[in-house]
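Of the protein chains in this complex, all but one are displayed in their positions.
Per-chain residue numbering starts at 1, and chain names A and B are given in the order in which the chains are listed.
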Amino acid sequence: MQFAGSHILSVSQFERPDVQRIFAVADRMQPYAHRQRVTKVLDGAILGSMFFEPSTRTRVSFGSAFNLLGGEVRETTGIENSAIAKGESLYDTARVLSGYSDVIAMRHPAAGSVAEFAAASRVPVINGGDGANEHPSQALLDLYTIKSELAGRGRGIDRLRIAMVGDLRHGRTVHSLCKLMCLFDDIQVVLVSPQELRMPGEIVEQLRQSGHKVLESDVLEASIAHVDIVYSTRIQEERFSSQQEADLYRGRFRLNQSIYTEHCEPNTVIMHPLPRDSRDTARELDDDLNDNPNLAIFRQTDNGVLVRMALFALVLDVVDLVDSCARDVNWYTAGRF
Amino acid sequence: MQFAGSHILSVSQFERPDVQRIFAVADRMQPYAHRQRVTKVLDGAILGSMFFEPSTRTRVSFGSAFNLLGGEVRETTGIENSAIAKGESLYDTARVLSGYSDVIAMRHPAAGSVAEFAAASRVPVINGGDGANEHPSQALLDLYTIKSELAGRGRGIDRLRIAMVGDLRHGRTVHSLCKLMCLFDDIQVVLVSPQELRMPGEIVEQLRQSGHKVLESDVLEASIAHVDIVYSTRIQEERFSSQQEADLYRGRFRLNQSIYTEHCEPNTVIMHPLPRDSRDTARELDDDLNDNPNLAIFRQTDNGVLVRMALFALVLDVVDLVDSCARDVNWYTAGRF
Partner (left out) sequence: MQFAGSHILSVSQFERPDVQRIFAVADRMQPYAHRQRVTKVLDGAILGSMFFEPSTRTRVSFGSAFNLLGGEVRETTGIENSAIAKGESLYDTARVLSGYSDVIAMRHPAAGSVAEFAAASRVPVINGGDGANEHPSQALLDLYTIKSELAGRGRGIDRLRIAMVGDLRHGRTVHSLCKLMCLFDDIQVVLVSPQELRMPGEIVEQLRQSGHKVLESDVLEASIAHVDIVYSTRIQEERFSSQQEADLYRGRFRLNQSIYTEHCEPNTVIMHPLPRDSRDTARELDDDLNDNPNLAIFRQTDNGVLVRMALFALVLDVVDLVDSCARDVNWYTAGRF
């Protein structure tokens, strides 16, 4: 695809070379995100951060990514209810707000609304989550993390072996990640969930049609024995009709250090889209894994900054200018990464 | 007036040369707002954005305008209730908060409160709306839009012919615009509203005392036949005692493309302070006008950025430094304006 001036709305818009291009640019962002270098390539540019649904980490991650490229952020949080209550169309909202910035990152509770907004926007729009629909930068950062974690081991996304564990029915992130994996070759996917929370059939079908091998299971231990990645997810209790119903599943698949040691291959990477549920009744990833160097969950969120920097640099077409607007960091940064 | 260090509180504080000065500076802001050039003239300066009443577009417009001059924005949104609930006076609030920035843009629900705040502030304050009272930057951007739209046609603000349509009783923007028009010559104003929502008598009187010709009507079609500008407004339903009462008037004056084609002179400019009410029961400006090149409503909001940049540059006295701190934009901006 042509990135300059494009909207980033869905993982479906990417071909394999597009994903590889994003990852190559994300790699080049490391000195800036890891605070060795400062770039001012977007000095003077403005990000419109429009989070019409509450979010802390995705919102701050987008904002920091833009700051790290030298740009400014103008933020709107909470429901944009005043104008909408007065009968304003999403078309009008988009025409107006897109006059105030150079690029927009947007979250909205209604599926499809970000694409509708983007159609009327005069500047590129990056989807930061539209309800149960899409959250493409999350899927990209997950896959980028897989690539990065396996890079030093002579393994990659092609021929990946991954177990996805937990609430595979409601988890937007695992759905999108599966779609992205369809662009790659010979992946083995073990789907571990309660019967009632299985991965939707059409996604399993898509994986198989892409030539991937898919196993489904409701037993954790055997499923994580021969994989490169264990991708754990939270039971999304807010999606159930009652807390009682959710509690039937919370705590069903718990990974802790002793299970890891007993069942996993050495250096199996542990991922999770976060937040993980650390209450005693859930603990899908136990705190005793916190010192395990293969727990990649915080490197995952760090990678979100890299991927979002890459998306901004690509849609604003400044990739090749980043390094020429740079200098060394002059403040204390020890021990951060 | 002397702009450097002054507060901008009301349209009443301007003489004609002041308005012309603001517009001349706004013109010079175009390369920056339209993303051809970046200026850092206010690099290091801080705008205190104090919106004690919710607002998205005015707040973001002020913030983006300040960013476009190179400055930073520190924002407060929502009711500043904590200190006030503890008995703090507006004087104290102003003394404290004005120590944190170089200029303040403020909205407050109580009429007169921004002026009271400004009296105690140690830095210039720009009124972003104080209840039903004043919103001077909106009136300036409306008049600036009129000037800009007519500039290429050998017509100007003097000898302007304008129809104002809709809820002329409650609309703060039409009131302020009328006051500003009193600084100019030989204007013909057609006021189109339901009987119950007529323009307040004292404003009509002011227009007439300035030598303008004022007609009042409750019929749309004939009223827009010989004007340069149709300025449509929304029925401000939140100002009525009941939705039923507001609904008596919503949808009464609808302009759409076929009425426009049949009744208006070629190239009659359509304006609206936004948001427009696009629900079927209202539609004061139909969506089928969206492709009409004379629909200026989004150029109007874009002009808001220019006018606010001009106000900041004037009160901080940097107008003549803007261009000397500038360079070309280096990111993708195609198709934006």
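In this section, a contact is a pair of C-beta atoms (placed from the backbone, for glycine too) under 8 Å apart; a residue touches a chain by one contact, two chains touch by 3 or more.
The structure presented is a predicted model; accordingly, all values stated were derived computationally and were not measured.
Novice: Using the document's definition of touch, tell me which of B:88, B:186, B:238 or B:265 contacts the absent chain.
Specialist: From the options B:88, B:186, B:238 or B:265, the contact with the absent chain belongs to B:88.
Novice: Could you tell which one of B:11, B:25 or B:45 touches the chain left off the display?
Specialist: Of all options in B:11, B:25 or B:45, contact with the hidden chain holds for B:45.
Novice: Which residue, B:101, B:127 or B:232, contacts the hidden chain when the whole complex is considered?
Specialist: B:101
Novice: Using the document's contact rule, name the residues of subunit A that touch the chain not shown here.
Specialist: Those residues of subunit A that touch the unshown chain are 35, 38-40, 54-57, 60-61, 63-64, 67-68, 70, 72-73, 75, 234, 237-238, 274-279, 282, 287, 290, 298, 301-302, 305, 329-337.
Novice: Which residues does subunit B use to touch the chain missing from this display?
Specialist: On the subunit B side, contact with the omitted chain comes from 4-5, 41-46, 48, 72, 74-76, 80, 82-83, 86-89, 91-92, 95-102, 122-124, 315-318, 321.
Following the convention adopted for this analysis, only the chains that are shown with their structure count from here on.
Novice: Distance between subunit A and subunit B based on Cα centroids, please, to the nearest Å.
Specialist: That pair's centroid distance is 40 Å.
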